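Attaching a single structure in structure tokens format; questions to follow.
Heads up, one of the protein chains got dropped from this complex, but the rest are sitting where they should.
== chain A ==
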């Protein structure tokens, strides 16, 4: 009976480090951000709205959606860059921005992808990756309005060293020159043997012919 209690006590209060720590639960988040864009990197205007919903669990990817409101294809500087950005948070004046070559966006028929890196604890935008969905460079497209896919950039968890019983490895033996290149000498020997014999053989053949 005492033994059972001791086990229960250990199970309840005992702590140990293992490789299967459950990530801490952060606070859940539902927030909207303005997606800004610029055709020249100087004048910014609102392009759409992004909504992010997080469940407060680091293991689950937050949900993200976008609604584009305004875009004018004619304003694109085809030889320059096209910029998108999101303010770090509601009160911040820091625009977290990214850009692509406009011709990349045109080549992808205005199909673009926005990845957002977040500080889920504070609901702040940390980084924006902006890419065209297809590779290439073009200067005209029939598409008039961007079709955007969105995702939340996730952290890749690093592995831990995987332990098995270590084995001692022998350092590679330095091979001697001859042991390493014996085959070169062998080939050389045969070539010389042939070259020494052939002229006579040819001469003999001609004489016989």
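Everything below uses one rule, namely that a residue touches a chain if its C-beta (ideal position, glycine included) is under 8 Å from a C-beta of that chain, and two chains touch if they have at least 3 such contacts; residues count from 1.
Methods note: contacts and distances are computed from a predicted model.
K.L.:
Suppose you had to identify the omitted chain by its UniProt name; would it be "DNA-directed RNA polymerases I and III subunit RPAC1", "Cytoplasmic tRNA 2-thiolation protein 1", "RNA polymerase II transcription factor B subunit 3" or "ER membrane protein complex subunit 1"?
P.N.:
For the chain missing from the view, the UniProt record says "ER membrane protein complex subunit 1".
K.L.:
Among A:46, A:90 or A:119, which one touches the chain that has been omitted from the display?
P.N.:
Hidden-chain contact among the options goes to A:119.
K.L.:
In the complete complex, which positions of chain A touch the hidden chain?
P.N.:
Residues touching the hidden chain, for chain A, are 17, 21, 41, 81, 83, 85, 88, 94-101, 104, 115, 117, 119, 121-122, 124-129, 131, 135-137, 153-164, 166-167, 169, 171, 174, 176-178, 185, 188-189, 192-193, 196-197, 200-201, 203-204, 207.
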